[in-house]
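With one protein chain held back, the other chains of the complex are shown just where they sit.
By letter and in written order, the chains are A, B and C; residue numbering begins at 1 in each of them.
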Amino acid sequence: MKKLLVLALAFMMLLSVIACSNPTTSDPTPDPGQTNTEATPAPTDAQGTEETPAAPSAVRKENLVVALQAEPQTIDPYAASHDTTFISSEAIFEPLFKYEDGELTPWLATAYEMVDDLTLKLTLRDDVLFHDGNKMTADDVVFSLCYGATSNFTSTLFGAIDTENTKALDEQTVEVKLLYPYAPLLEAMASHRCAIVSKAAYESMDADAFGRAPVGTGPMMFKEWVSGDRIELTGFEQYWGEKPAFDNMIIRIILEASSRTVELETGGVDIAFQISPVDWSRLEENPDTQMLTGNSMGMTYLCFNNSNELYGNELVRKAIAYAINVEAVAKTAYQGQADAADGFMARSIPGYKKVGPWEYNPEKSKELLKQAGYENGLEVKFVTFQQQYYNACIEVIQSMLKEVGITCSIEMVDLATFTSMNNNGELPMTVMANSASIPDPASALIAWPLSRTISLRHNDQHIQDLLDQGERTYAMEDRVKIYAELQDYLWEKLYLLPLAFPITGYGARSNIQNFDFVPTGIPDFAAITFAE
Amino acid sequence: MKKKGTEQGHIKKRSQFQETWKRLSKNRLAMVGLAILAILVITAIFADLIAPYPYDEQDYMATLQSPSWEHLMGTDEYGRDIFSRVVYGSRTSLYVGFISLMGGALIGCIFGAIAGFFGGKTDNIIMRTCDVLHGIPQIVLAIAIASTIGPGITSALIAVAVSSVPNFARVVRAATMTVRDQEYVEASQSLGGNNTHIIVRHIFPNILAPIIVQATLGIGKSILLCASLSFLGLGVQPPMPEWGSMLSNARTFMRDYSYMVISPGIAIMLTVLALNLFGDGLRDALDPKLKK
Amino acid sequence: MLRYIAKRIFLMIPVLLGISFVIFLLMYFTPGDPAQMILGDLATKEEVEALREEMGLNDSFFERYFRYMGDLLKGDLGTSYTTKLPVWDEISARLPVTAKVAFFVIVFAVLIGVPIGILSAVRQYTIIDSITRVMALLGITMPSFWFALLLVLLFSVKLGWLPASGLYGPAYYVLPIISISAASVAIITRTARSSMLEVIRQDYIDTARAKGQKERVVLFKHALLNALIPILTVVGIQFAGSLGGAVVNEQVFAIPGIGKLMVDAIKARNYPLVTGSVLVLSLLQSLVNLFIDLLYAFVDPRIRSQYSRSKKKTKALNGAVTAGAGTAAGKGE
Partner (left out) sequence: METKNKLLEVKDLSIHYFTDEGVVRAVNNIDFELARGETMGLVGETGAGKTTTARGIMGLVPNPPGRVVSGEILFEGKDLLNASKLQMRLHRGKDFSMIFQDPMTSLNPILTVGDQIAEVIRLHEKLSHKDANRKAAEILEMVGIPAERMSEYPHQFSGGMKQRVVIAIALACSPKLIIADEPTTALDVTIQAQVLELMRDLQEKLGTAMLLITHDLGVVADTCNKVAIMYAGQIVEMGSLENVYDNTKHPYTKGLFGSLPSLSIKSKRLVPIDGLMPDPVDLPSGCPFHPRCPDCMESCKSRMPVKTEVSPGHYVRCLRCE
């Protein structure tokens, strides 16, 4: 009978040996402060390794396979706000302009002219065809811009467009009218959120059908969507520009992070998104794979519900802030792949002002607690949903608050319950993140406008005024001054406590070239070339 | 003590329990199972003494340390000592495992016995409600309950209990039906025993074996269900440790820090292994036909 | 026999109705607003309210339930909130995948489980018996996604023999099948072993041996056929179980199964898709159970005679009584 037991233990040992037999370089975990990914130079330079002039490689590949972490709800960039949609739609649609080396270069629009503060004249290319064969005309551009203005997912970027008076002057020119002066307009027109859709195709089917079978002008054409499994795109024969180095693009949906890493290592996929930080070092060491990382345009923050009687009290917010070691929170929660947040938007965004990070001073925190009348203890509560990084931040903060006598309970609910609690203002405290869709302060501070502030609920008109001013002045120097004043004010009021600037990244096979890290997280697939 | 063959003395009447214990103690494997269970229960009760660190104490200097002397099972991504969390986790996991099982078994057995014993319409009604309950996936049940009365152990407990009722009912019904036709049940009916008396005194002891097997299997499943609930964010509330959620969270670190997955995994496996060994032993001991 | 099948199918309807009612009830009381989930957290209150009105979410519980039932009877499962596709299209896209995986899992589990179970029953108290019992216990206790990850690490990454995820060819099926069926193999082995042990002790096995029958035939014909009933029950339960299946395993291997679809639908409060997928799953599971019950009758004549009280049989019974040999003996019919 003893043999039975011995066998059981032997089998278990065998299993664990297999699991951990891979060469776990148990080097000391990255102590905070030193970024362990040598590959990324100082985080401020967003371009990553400098541009090696890609030799015109004749190497063509049949399929470019990309692994996504979740299935997009739609491929229509105007009907969603999630990366998975934009990654799927990037190669199908094209914007009016593109940014190359910081310069606005013509793309679908050949030239632009700011007639006055409220009107912009665009001249378009005349040789662009849609996937359904129709020619792209000014009407399509007007239709796309108006669609962008009205859809609630993109109204933050294109809401300023006056949909009645924007019209096509002729086949190739469009006159865009604005309701109020709007500085980030051109920036928006050069982003992945601006997509010229075929008016005819859109109107021939209803909005949702278009979302599942989009028609654009991009180098890749939509072919098939096998729900839950993959989206297949194929090369567009009559594409007006330079054809990509691959015939088809297959976007596979692999939910499990470790499976995406494994597929990258075994060559099952060429590019994989949302690789968990734990695997970054292994993918870098592996000769067959490379990691493309850099500071994203997002910011993770501790969000107070300022309409709540307790967290509306500035003393309490600051007491909590002083008890938190922001540096440690960022490093632990993101396993070293994040910098402590010292401002209200990512550093790569023009207009960013360094105001923090918040001083870690438990003594001061206790003082403020006494001032606020909570010297013998304070009860606080976090509500969150299943999200690896937010939960990590909250658990780290929870144990830090314990040091200063603030007992903190965490309630984990599922996403739907969380969203409805958020809308009804029932969230006490939580950790969230906002990411700018275009490198412009207006988009980075998306959580602050009064009409949109369902989580912060600060109802501070002064913030709204500054936001409007910043958005409506065209001169960059004046905008920077306005946003600097706003960021100082926000730092003073501390309606939210910035925690981390996450370093994001995606993995690729080493034979993928001309494919760099982009802060928005939506790379240009068509430009990809292949080595060997 | 050897019972003398020839001695005419009366044989000492041993109670059913002693009889089962005598036969059970001979089965070494069942004893091993019982020993492991005893250890687990003791660790659960004296967790505060056994665990070297409080389960929620974080140490940012020592995140993701592989097993060493000060951290027997290494540390997790927050620098918390995994050994202490496994020790405290035994408390939650055993609590969830056993209580949900008791609930599910109790209701399930009652329904099963009634359905099996009376048959006919009552049997049909009970069985169809069981099919309905069985048809609803445990996860839907868990989410609904967790969302209405708030997430946490209690909701996970209820979800697990409710979803294990159909299995128990079906097992008990089948066993009751086979036992019901036996002569001794008719004998006690002829002696004027009313139905509840018969079910409790005669039918239950004889169908204890399948119930035990279902119970020992059930506990393992309910602990693992807790893992899938926490995987959905509905399980135990952080920072409370629970083996299942520790396992599913450690998944992302499995490649480089495999020790994080192994310790909770082995804890679950040991518990379920012990339960099954003890359960099998108990079943054999209770089943007179099984002469070794 | 057909009468019995009709009765069973007829009985399924109340069960499915019951399930749909309970699901609707559960969904009704669960907080979280589908309209909000569709529009995302950037939408304003008015937009959300307008969508709720349009989707009829503000109607009373019974109004919505009867409207759903009305459509159901017309064979329309409603449209999914998120993708606006008919629920049936979403499910039918995933049904073949889940069915194929579940089928291969059960076939694999039976082909491995039953012979090993029998072997360890016949060779009781030997080393083989101990090994299989340990394997069985480990199979039941091991969390399946842990086993899945181990398999992927070993066979895809280290040895590179098998693809890690997706279902684009026969080689893709190997790892998912092994990982999902581990628990089923264990349970089937245990049941096969215990029911074989039960049957081997019966007298008719000795009768067969007394006839001079070969030991192999005694075991695999006389013993196994009688031991089939409990094995079939467990196979049925395991097959039904793996349909709703290992959601986590499906996720690890990126298999677009119904289990994952249902869980995501619940998370997004996509009521029609939740109810639809649960109903389809329950229907499949009930059909599997019916099929297993029919197999009982096929295997065991005693059960078969209960189902089909056809005329021919009863006449023969009466015939026997008059043939002189008294039937007062024993309780046999």
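Heads up, the rule we're going with is that a contact is a pair of C-beta atoms (placed from the backbone, for glycine too) under 8 Å apart; a residue touches a chain by one contact, two chains touch by 3 or more.
All values derive from a computational prediction rather than experimental measurement.
Here one chain is not drawn; of C:64, C:193 or C:222, the residue touching it is C:222. Of the residues in subunit C, those that touch the hidden partner chain are 125, 202-204, 206-214, 222, 225-226, 299-302, 305, 316-317, 319-320, 323-330, 332-333.
Operating definition for what follows: only the chains that are shown with their structure count from here on.
Per-pair counts of C-beta contacts peak for the chains A-C. Note: centroid distance subunit A to subunit B, computed from Cα atoms, is 45 Å.
Taking each chain's centre as the average of its CA atoms, subunit B and subunit C sit 22 Å apart. Note on chain placement: the centre of subunit A and the centre of subunit C lie 42 Å apart, centres being C-alpha means.
In subunit B, the residues touching two or more other chains are 143, 147, 231-232, 251, 254-255, 261, 269, 273. In subunit A, the residues touching two or more other chains are 1, 4, 8, 12, 19, 22, 258, 414-415, 417. Residue ranges on subunit B touching subunit C, taken from their complex, read 128-129, 131-132, 134-137, 139-141, 143-144, 147-148, 217, 220, 224, 227-228, 231-232, 247-248, 251, 254-255, 261, 265, 268-269, 272-273, 276-277, 289. Those residues of subunit C that touch subunit B in the shared complex are 11, 14-16, 18-19, 22-23, 26-27, 29-32, 137-138, 140-143, 145-146, 149, 153, 187, 201, 244, 247-248, 262-263, 266-267, 274, 278, 281-282, 285-286.
Put simply, subunit C touches subunit A in their complex at residues 30-34, 36-37, 39-45, 47-48, 82-85, 90, 93-94, 127, 130-131, 133-135, 137-138, 149-150, 152-154, 156-158, 160, 163-167, 251-254, 256-257, 260-261, 267-269.
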